[in-house]
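Pasting a structure here, questions to come.
Missing here: one protein chain of the complex. Every other protein chain is in place.
Take a look at chain A:
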Amino acid sequence: MTHDASPEPAYRADSLIAEDIDAYLEQHQNKGLLRFITCGSVDDGKSTLIGRLLYDSKMIFEDQLASLESDSKRVGTQGQELDFALLVDGLAAEREQGITIDVAYRFFATEKRKFIVADTPGHEQYTRNMVTGASTADLAVILVDARKGVLVQTRRHSYLAHLIGIRHLVLAVNKMDLVDYDRDTFEAIVADYRAFAEEIGIEDFTAIPISGFKGDNITAAPSPNTPWYEGPSLVEHLETVEIANAAAQARGFRMPVQWVNRPNLDFRGFSGLIAGGTVKPGDTVRIVPSGKTSTIKSIVTFDGEREEAVAGQSVTLTLADEIDCSRGDVIAAAGDPPQASDQFEATIVWMSDEALKPGRGYWLKLAAQTVTATVQEPKYEINVNAVGSPGEHLAARTLGLNAIGVAELRTERPIVFEPYADSRALGGFILIDKMTNATVGAGMLHFSLRRAQNVHWQPVTIDREDHAGLKNQRPRVLWFTGLSGSGKSTIANAVEQKLNLMNRHTFLLDGDNVRHGLNKDLGFTEADRIENIRRVGEVARLMTDAGLIVLTAFISPFRAERRMVREMMEDGEFIEIFVDTPLDVAEARDVKGLYKKAREGTLKNFTGIDSPYEEPENAEIRVNTVDMSVEEAADYIVSRILPLK
């Protein structure tokens, strides 16, 4: 026999409302706000759970209840009992199909918080809706049917929630009433989920055994039916989990300017929603991308001037100086401003029936900036539906409806941004079709592919010219590229010896060596290989600032990454050296035995075997190791670089 866990709707102190409404209202002026999403498969009882939350917080009124009772009998799926799902399945079409098809927002409140719930569908083709609902959420409730356990959809939803940056996940094991509230069933599901969560990088989640239908562990825990459960009820957890806005306040100050407020010639204010940090009159700020600095004169609101404003508030700022600042600019902490760039790597979610057209111009909107952007052919598509491990990479030339991929994109002019992982407000963007004006995609910026523009460096007295002058040399990056076993490291080593004898100050960055230290956290996926090259490029750049001639030996098989590094450097300082060795020659050498492993299939993604090598088209220097010895090649390279100015 089971107990009815929730005989009465149970969040509110109705007696306080009745006896002292003013005291009650006073209490409720200071509630926080938490936004969350619920995700689950079609029959996991998601709508029923939300209906239950609304019901328990008395967000359902008598007349709605009356129509619920008659609807439950007519089209309900719970026999003669109340079918809470009917409360939240909104549009007529979907009521008939019995599934939710879009994102709906629901509201309820407890004594401690107001909640906005994005109800997102569990149906396969609606990745788009879930990403939409998740984009504003602090927390995700992942529903699992206790009878079915962790399904492919469960993994997919969890992966998407994680991808969109939701830090708090709740695994709600629902329909516990249908498995007799069995502890072992619950724990087996949790263990199963934990293994998967660790695999995709979810650090933490909270698992709760519930029955949305019966009400167990929804408002109070433990339910008499689950005396073995020691955690919080779902509502208790929702009431206490940290809200993302608090974290945003701890960051550097940023406010994208939405609107310039100019009622008359004497007043010029900049209006916007603070995306990060706090601001006070007297703070020194920098306008990005122009880089100009000023001081906050006042924080103007309808209710008078403020002493302080924080992330999450909409304000109007005035500055002490008359400087240019308009919609799209970002007012930021002077010492810690965001950067501007026009080339990025990003994760893109495609939301249109018409597939992504690489190279076509779309409107990109990020914060208050709207610019034309082109997306390159995706580096890969993320297989969200992979059975077992969502997130595996697929080759892709485009992205179709509901596809998610990683691609480079370029904007027609630099935009102010931050990586999405640091700021949703300055790292999330939408793509708009210029013909139809439809929102066709959404994305999250990873990083800039270019040396950031208008970054504000701490001025140093001894600059790069001084460093180079003291060494009596022009800094260079000698970038050796070629197949594994082509002789890059050997030749680079010989070149460095020769330069050293000529009193040149050099440093050799070798691929294998760098992976033992700086890049030991990186693997060999395409993304990691790109990051490997990016970091090496940054290090090489710093060394040229120090006046050194840097030699690097990396396979670096893709033109795009070599171009990325080239663009990091001062004009003329990047020398691409193509160590041109035919595959059969390199394979015959096979110094490290890697080709053998690749041919046997034990080494995946090996350049030249099952991963392409894109030959340089305009390398400054090309050496042919079939006709030249190591010494000859090194001499040739030295002879070519010495005359360069």
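Quick notes on this one:
Please note the rule applied: a contact is a pair of C-beta atoms (placed from the backbone, for glycine too) under 8 Å apart; a residue touches a chain by one contact, two chains touch by 3 or more; residues count from 1.
The criterion applied here is as follows: contacts and distances are computed from a predicted model.
Per its UniProt record, the hidden chain corresponds to "Sulfate adenylyltransferase subunit 2" from the list "Aldehyde dehydrogenase family protein", "Sulfate adenylyltransferase subunit 2", "XdhC family protein" or "Spermidine/putrescine import ATP-binding protein PotA". The chain that is not drawn here is touched, among residues A:262, A:360 or A:397, by A:262. Interface note for the absent chain: among A:300, A:495, A:540 or A:579, the touching residue is A:300. From the set A:102, A:590 or A:632, the residue in touch with the chain omitted from the display is A:102, counting the whole complex.
The missing chain, though absent from the display, is touched by one residue of A:113, A:251, A:297 or A:563; that residue is A:113.
Considering A:327, A:357, A:622 or A:640, the position touching the chain not shown turns out to be A:327 (whole complex). Across A:132, A:233 or A:607, the residue that sits in touch with the chain not pictured is A:132. Contacts to the hidden chain, counted on chain A, fall at residues 12, 14, 17-18, 21-22, 24-25, 28-33, 58-59, 61-65, 67, 71, 88, 90-93, 95, 101-107, 109, 113-114, 116, 119, 128-129, 131-132, 135-136, 245, 249, 258-259, 261-263, 267, 269, 271-273, 278, 300-303, 308, 310, 312-314, 316, 327, 351, 363, 365-368, 424-425, 428-430, 432, 437-439, 442.
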